[in-house]
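Complex shown without one protein chain; remaining protein chains in place.
Let's turn to subunit A:
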Amino acid sequence: MKRRRLLFTVFWWGAALLFLAFLVFPVLWMISTSLKPSGEIFQIPPTWVPEHPTLQAYSTLWQKGNFLRYLLNSILVALATTGIAVLVASMAGYAFARLPFIGRKTVLFGILTAQMIPGVLFLLPIFVLMKQLGLLNTYLGLILANVTFALPFAIWMMYGFYKHIPAEIEEAAWVDGAGFGGTFFRVVLPMGMPGLLSCAIFCFLSAWDEFVFALALNTRDELRTMPVGLFSFVGQFGIEWNYLLAGAVLVTIPAMVFFALFQKYILQGFAAGAVKG
């Protein structure tokens, strides 16, 4: 039995390292390239570890025009999207989970269908809509678009999550006279923290990743988010990949921080919300 356990451990680590080699390698390569001086990136054969590591690419990037601005824009847009989407989704999800109102099934199904709608295909009409509303080249327009495309899945997650929380505590709070809103904000929201946080991670990452709408809706340079800014660097820096990948590293870090903060809730939240459904 002991030997079998050992064999299993060896097998487990072998498989795990295989997966990690594939998943982690590009990230290491990105970091490695970003630490190389300009000459070394064109070396044949390529060096695995920089021979002359330098932060030159980072400092150039930092001084370069609007990089910091792009980063701050991304953070602002992603945080605002997360805040709004989580609040709206948890309210809607709660209503779906608890209240047997007329047309509940239909609306829920409609929201699930909305999930299938590809953002790119809606670029055109949303562009026109934002123009009519005067929201082109504003943070609000982009945030609104981001919230919209995060909402269906977020609502679904919160609906699944609340459905599996026993209703007795809320019923008690209500009987004690807390009312619907009071029960929700004072009892339900705090109790549903794990669900809320994993929903927040999802919304943050999807807003942080968003590219097409940021590209099309905000054309002024000072409103660009990181992915768009980085994409525009492809032209500016030509083939100077060390600058480009230094930017790539800097965009990835905030997402990692956000993930690290809430990691322990995420599996729990996904299990209760998204999968059980």
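The rule is short, and it goes like this: a contact is a pair of C-beta atoms (placed from the backbone, for glycine too) under 8 Å apart; a residue touches a chain by one contact, two chains touch by 3 or more; residues count from 1.
Here, contacts and distances are computed from a predicted model.
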Name under which UniProt lists the unshown chain, selected from "MoaD/ThiS family protein", "ABC-2 type transport system ATP-binding protein", "Carbohydrate ABC transporter membrane protein 1 (CUT1 family)" or "Glutamyl-tRNA(Gln) amidotransferase subunit A": "Carbohydrate ABC transporter membrane protein 1 (CUT1 family)"
Selected residue (touches chain absent from view) among A:Pro125, A:Gly177, A:Pro190 or A:Gly235: A:Pro125
Listed residues A:Ile41, A:Leu136, A:Cys203 or A:Leu223, member touching the removed chain: A:Ile41
Residues of subunit A in contact with the chain not shown: 4-5, 8-9, 12-13, 15-16, 19-20, 22-24, 26-27, 29-30, 33, 41-46, 48, 87-89, 91-92, 94-96, 98-101, 107, 109, 111-112, 114-126, 128-129, 144-145, 147-148, 151-153, 155, 163, 167, 171, 174, 180-181, 184, 205, 208-209, 211-212, 216, 226-227, 230-231, 234, 241, 244-245, 248, 251-252, 255-256, 259-260, 263, 266-267, 270-271, 274-277
